[in-house]
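Following: one structure in structure tokens, then a few remarks.
Complex shown without one protein chain; remaining protein chains in place.
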Amino acid sequence: MDAIWWHIFDLLGTTAFAVSGVFAALSRRMDLFGIFVLSAATAVGGGIIRDILIGNIPPAAFKNSIYLWIIVGSIVVVTLTVRYFNIRMWRRFMSHLSALYLLCDAIGLGSFTVTGTLLGCYYYPDYWILDITLGVLTAVGGGVIRDVLAGRIPVVLRTEVYATASLLGSVLLYGAVIPFEVPFEVGAIVSFSVTVAIRLVAIRFHLNVPRIRRKKQGSSF
Amino acid sequence: MDAIWWHIFDLLGTTAFAVSGVFAALSRRMDLFGIFVLSAATAVGGGIIRDILIGNIPPAAFKNSIYLWIIVGSIVVVTLTVRYFNIRMWRRFMSHLSALYLLCDAIGLGSFTVTGTLLGCYYYPDYWILDITLGVLTAVGGGVIRDVLAGRIPVVLRTEVYATASLLGSVLLYGAVIPFEVPFEVGAIVSFSVTVAIRLVAIRFHLNVPRIRRKKQGSSF
Partner (left out) sequence: MDAIWWHIFDLLGTTAFAVSGVFAALSRRMDLFGIFVLSAATAVGGGIIRDILIGNIPPAAFKNSIYLWIIVGSIVVVTLTVRYFNIRMWRRFMSHLSALYLLCDAIGLGSFTVTGTLLGCYYYPDYWILDITLGVLTAVGGGVIRDVLAGRIPVVLRTEVYATASLLGSVLLYGAVIPFEVPFEVGAIVSFSVTVAIRLVAIRFHLNVPRIRRKKQGSSF
């Protein structure tokens, strides 16, 4: 595995999710500790689940301090920006906050889909279910922990194309690097781009996964 | 351990819980991804917790594709049935949906009580707390994950005889196969039958676990 590319996507995803966690906590008026927990859970929660499932104990997030500094840095930069913004720029910032949050979240989703799937392909190339599940769980796990801690129904269970984007990216990456032997870094970049693109297109056009409906409408199910 | 009987109960429980997960998702009008997540969490969630606790890494659900096909098959069969039912049969079906759901859930509960406890007895025969806990956690774990993801208080914490049935079946199985050296397959069938019977009797007669009450009524606690 070309470790450089793996680390690039790992750090990119951690940063994007850490920032998205800070945005989420700020919009709920949490205190400093709540901001740290939501930011950390979103940034490293998926990776911890991934490491437990493949037996990488203790999880990487606890061994390498770079993850902590990314989280602390994201909190400092975002909260200082929010704290010292003047009122005119503040309103402009707030009107873009939701878009910024969704963009960071999409970048994190794409990055962690790549890192989870690649790690699975590297250690267990024969278990396709495991590898694709690792991609999806790494990508959506942090958000699930964040939402459960915050007492909300996790975003992946609501109607948007979220985990589906990660699933498609992960299947694409596994299919490319294992049966077709595409180089890991090429597969990673393509899979990241496809996942982020699907997610952003789904947000832009309000796409949803189809529901199961009965042929005739009538009695409510 | 007679591996055939273990696999029979494992597949029976997976199928019953996968179907019950689809019913639960349909009754909440979830989309196709939500149906898959609820069905998969209910069907293999308990087994994944069990495998993490005994160090069976990666968990069996990710190594053997039979679990995925059971989940996909359950979704296809149930949703196609629901989708193409004509309106007359639909109403009859709906009036039995709740009973079908509870029956599938009871069968899954009994099956996974057996598989969890047997696995514990096989690997760690001396740790009775571990073995009985494995039986209960395998049986109720999937439902807990399903309910937490769906933002509900888990069914095991509400007032019905649910985990209690699993606990009694697990204690019976451990007591039979370890101190009394009953053959594994005999203990498994008896334990499964007792667990399912207790659960169904509790549903039929609305039995609850007793509450702690003060002697005199008066000030509310």
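In this document, chain identifiers A and B correspond to the written order of the chains, with residue numbering beginning at 1 in each.
The rule we apply is simple: a residue touches a chain if its C-beta (ideal position, glycine included) is under 8 Å from a C-beta of that chain, and two chains touch if they have at least 3 such contacts.
Predicted model only: the values in this text are computed from it and were never measured.
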| item | value |
| --- | --- |
| Contact partner of the left-out chain, one of B:18, B:121 or B:144 | B:144 |
| Residue of B:3, B:99, B:129 or B:186 in touch with the missing chain, whole complex considered | B:129 |
| For chain B, the residues touching the chain missing from this view | 52-55, 124, 127-130, 133, 144, 148, 152-154, 156-157, 159, 163-164, 208-216, 218-219, 221 |
| Interface with the unshown chain - residue positions in chain A | 26-27, 29-35, 37-38, 48, 52, 55, 57-59, 62-63, 65, 68, 79, 82-85, 87, 90-91, 94, 148-151 |
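We take it that only the chains that are shown with their structure count from here on.
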| item | value |
| --- | --- |
| Distance between the centres, which are taken as Cα means, of chain B and chain A, whole angstrom | 30 |
